[in-house]
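Take a look at the structure below.
What you see is the complex with one protein chain gone and the rest in place.
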Amino acid sequence: MSDGIGARVARKEDKRFLTGKGKYTDDFRVENQAYAAFVRSPVAHAKITGIDASAALAMEGVIAVHTGPEMKDDGIGDIITGWAITSKDGNPMQCGVWNPMVTTYARYVGDAIAVVAAESQDIARRAAEMVELDYEELPATVFADKALADGAPQVHENVPGNLIFNWEIGDEAKTEAAMAGAAHVTTLDITNNRLSPNAMEPRSAVAIYDEAEDHYTLYTTSQNPHVARLVLSAFYQVAPEHKLRVIAPDVGGGFGSKIYIYPEEIACLWASMKTGRSVKWTSDRSEAFMTDAHGRDHVTTAKMGFDADGRIVGFHVDTIANIGAYVSLFATATPTYLYGTLWSGTYDIPAIYGTVRAVHTNTVPVDAYRGAGRPEATYMMERMMETAAREMGMDPAELRRKNFIKEFPYQTQVLLQYDSGDYFTLLDMAQKHAKVDEFPARKAEAAQRGKLRGIGYSTFVEACGLAPSAAAGSLGAGVGLWESAEVRVNPVGTVEILTGSHSHGQGHETTFAQLAADRFGLPIDNVAIVHGDTDKVQFGMGTYGSRSGPVGMSAIMKALDKVEEKAKKIAAHVLEASEDDIVIEGGEAKVAGTDKKMGWHEIGLAAYTAHNLPDGMEPGLKETSFFDPANFSFPSGALICEVEVDPDTGVTEVVQFTAVDDFGTIVNPMIVEGQVHGGVTQGIGQAMLEQVVYDEDGQLITGSYMDYCMPRAADVPAFTLDHGCTPSPLNPLGVKGCGEAGAIGAPPAVINAITDAIGTNDLQMPATPLAVWTALQGAKTPMAAE
Amino acid sequence: MYPTKYHKPGSVPDAVALLAGSEGAKVLSGGQTLLPTMKQHLAAPGDLVDVRGIAELNGISAGDGTVTIGAATRHMDVATSADVKAHIPALAALASGIGDPAVRAMGTLGGSIANNDPAADYPAAVLGLGAIVVTSKREIAAEDFFQGMFTTALEEDEIVTAVRFPVPKRAGYSKFRNPASLYAMAGVFVAETGGAVRVAVTGAGEDGVFRHDGMEAALSSDFSAGALDGVSISEDGMLSDIHGTAAYRANLVKVMAKRALANAG
Partner (left out) sequence: MTDVKMTVNGKTVSREVPDTTLLSEYLREHLRLTGTHVGCDTSQCGACVVHVDGRAVKSCTVLAASLDGADVTTIEGVAQGGELHPMQAAFNTHHGLQCGFCTPGMIMAGIDMVNRYQAEGRELTQSAIRHELEGNICRCTGYHNIVNAIEDAAGQMAGMSKAAE
């Protein structure tokens, strides 16, 4: 059917975005609102000894200036971490305390010290500059691999040596033995570069305090308004949950950066109570670079052992993960259970072991960013495989095929059990689309023009559709990761689906509606999706980790099942037939084999007029489901990147990019393709363009788009996409998550292609023109500004 | 932004009087560099003197072996001007590559050269063609006009009214862009004008745009890319940042010079 599962339905939500009628947080204005700006630490590490706000307070239009100690005195709680990790020695992790605004020590450039409320944004920002800080600057630790060195400045007193945890996974003895017996060992030092997510909409918050009701409303750029409400209430003590409404309206992209509940939202809520005025804050881009959680930032040494035939016998990993100045919400899960559990990749590996040491540095806190741990794992795996193939003189596709997992479900050596997959078909399809057999001719033609062509592979599997709650809890998660849905059939037959998922670009208002349209044969315009408001929607966990398909849609399917069951009972009663003979399709309930039927809208009416319902049936037609997935879902893909490098300048052009992904069942191919386009582009950004750079004093060098290079249209080609399909057996639709796959799979394909083109493997991300040219000169890549 | 007072004079004398009358007054032309610095609180002029409406600062004319471009002429208009394309196509090409389309719709020649950003494009053309900068007070030769990074010969109450470009025998421009900002990391303007060869380099030098003696000498006898093979480009005085070391920029200067020659008619 044209609006059902599998259809390329154009998006219903587009109209408001296309006509400038979207309602993003900064678009909201509350009468008499005040505006907030933050006083932030100008240095990476300091003891704040005095805050003089007198000049700021004397400015016309300034309402108040409030500080971190005042916030603490008012009982506002410290920012929590959501996932407890245990070190390999059995000790719990050590984290520094994160006061939402600094109480004594500022620990990164941008750390919030005070909040200014004023009559306009302009006045608030100028007033913030007038607040004078007295501080004692302290030495700073900036880089992950330096944080553990003897004598490195300590970021937190209670975290000796800056080591938060030393976590392990796998079988150490087995792996050591396997590596010792290997015919060939490939070793690679890998940097996974620090990134800034850069959703195009800067973060914003509007906090409204109703003194009469002692009630707060918060409009916020959030991927998970209910989680925000829970955390603000239970941990930050802003207000009890039933006195706090959180609304995440239209949100302009998240990519993980809008999962967390930041100091700014907390401060705005608290300031609205202190001042008696609604308080609005909107970040500008420079502020975003120093406050939005960063992503990635791993330094790794990995070793892979092969037998004489090229079969992997063992894999050993040692990673240092930079957490930043404070431990953000998912920051401990990202380099552990979302990373180490993917160290088998698409391969049958009999022995795996590794450790991850997480460290504090005086930098912006690092947390999940599109892929969260899986890009780091995939980059490492796929660079290893390509490198190993080159070292052993084997074709990189063939080396992969030799080692691909063949049978599912597959239990890895690192906790996860993959549900289904067929990596061989994906790789075959990708090679066909990329016309790999004709590559030598293209390479020769490019050489005639003085250019270097290269081709690179990446095959990935990832765990998404976060997550089975009990499993997550047993691994240290503080929350469950189920999802909720309420399906309401209205009296005259339109349907509303209230979902705990949140759409900030993913198209849920269309794809979720397709599920109901498909189930009952309704026009898609008759189905509305409600999300983003804690007053309207039951508790839900929000959108991240590619979970809205596998978990969010599954909750809807279960609720639809319940609605269907009751609808059939009503129809059977009204049509005087057996329930088993009722078929609902095309917007009608029919008795099979007869011409007896009733319209869908009549079922709704029957439920709500309740004049003729089966004995004992309650009126109404509305069902809820909370779906807890039994396992993660395991999408996979084969990606091939072809590049052309200009040796004179080091400029790399991506001439072709092919991605063949297996997302199981696809509800709306158009939407899924869009997710892959966007994810791959972010992956190309990581591989070639983007990097957050700090100098050795912890000053942010890349503080704006003048220095942080975002991928533009001219930086990427049109993409060639295709799909394999091994449905997930573990959710009703067989859906596997698709939102992060591109960002996970793409970076190694790009670097494998560039290193192939330039003939040297010594290249780290980002492969900027400078880096590529330098590699071509045979020198080591410079890492920081001179 | 810090508070400022906006003025829109109708004539050059009025504009000059406003500049002379206020300590912190600045000329507002396209605003594409001044307004961002004001937004970041890096500049806070108490008065803004908007010169875009002044008739004599607008327009392009050709004749007598020169092309004269009014200081308030936008990059987009230089890029599409029939006169510029006919007489100095390299200048039209340069203008068509400044920033991005929306920036080109507002940014002006006068604003660009008065600012003298070391990574701006126009200074390379002005110096490379040996143009004359016409101001409200005098005429200034290109080499006297550019005095170092963000520094020009302009006095506090002096505004650029036009730039008079001699029509070269042949000229070409090629630039390597900073991938993030799209400014020049090395932009080379090569021109043979009135029998002399000039090579002007922007984006690479710590002091802003400069002429390269070695390349000029080589091209004077042989106006071709091959002539540059033997020329060494020194790293000394080259800018170095996360996007390009001095060595990389020196390499880019030579590569762009060769491409500029290929673009020269």
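Going in written order, the chains are labelled A and B, and every chain counts its residues from 1.
Here, a contact is a pair of C-beta atoms (placed from the backbone, for glycine too) under 8 Å apart; a residue touches a chain by one contact, two chains touch by 3 or more.
Predicted model only: the values in this text are computed from it and were never measured.
K.L.:
Can you pull out the displayed chains that the omitted chain is in contact with?
P.N.:
A, B
K.L.:
Would you indicate which residue among A:E172, A:D284, A:D348 or A:D581 is in contact with the undisplayed chain?
P.N.:
Checking the options A:E172, A:D284, A:D348 or A:D581, the one contacting the hidden chain is A:D284.
K.L.:
Return the single residue from B:L48, B:A184 or B:L228 that touches the missing chain.
P.N.:
Here the residue in touch with the unshown chain is B:L48.
K.L.:
Of the residues listed, A:A177, A:M273, A:V479 or A:M706, which one is in contact with the missing chain?
P.N.:
A:M706
K.L.:
Thinking of the whole complex, not just what is shown, which of B:I60, B:A105 or B:A153 touches the missing chain?
P.N.:
Here the residue in touch with the unshown chain is B:A105.
K.L.:
Which of these touches the unseen chain: A:V109, A:V159 or A:A199?
P.N.:
Residue touching the absent chain, from the options given: A:A199.
K.L.:
Which residues does subunit B use to touch the chain missing from this display?
P.N.:
Subunit B touches the chain not shown through residues 1-6, 8, 28, 31-32, 35-36, 38-40, 48, 50, 52, 76, 80, 99-103, 105-106, 181-182.
K.L.:
Go through subunit A and note every residue touching the omitted chain.
P.N.:
10-11, 13-24, 26-27, 29, 122, 198-202, 250-253, 255, 284-286, 504-507, 670-671, 673-674, 676-682, 704-706, 710, 712-714, 716, 718-719, 742
In this section, only the chains that are shown with their structure count from here on.
K.L.:
What residues on subunit B touch subunit A, complex-wise?
P.N.:
Touching subunit A: residues 1-2, 40-41, 176, 179-181, 240-245, 248, 251-252, 255 of subunit B.
K.L.:
Where on subunit A is subunit B touching in the complex?
P.N.:
Within the complex, subunit A touches subunit B at residues 122, 125-126, 129, 286, 648-650, 689, 691, 693, 701-702, 705-710, 715, 768-770, 773-774, 782, 784-786.
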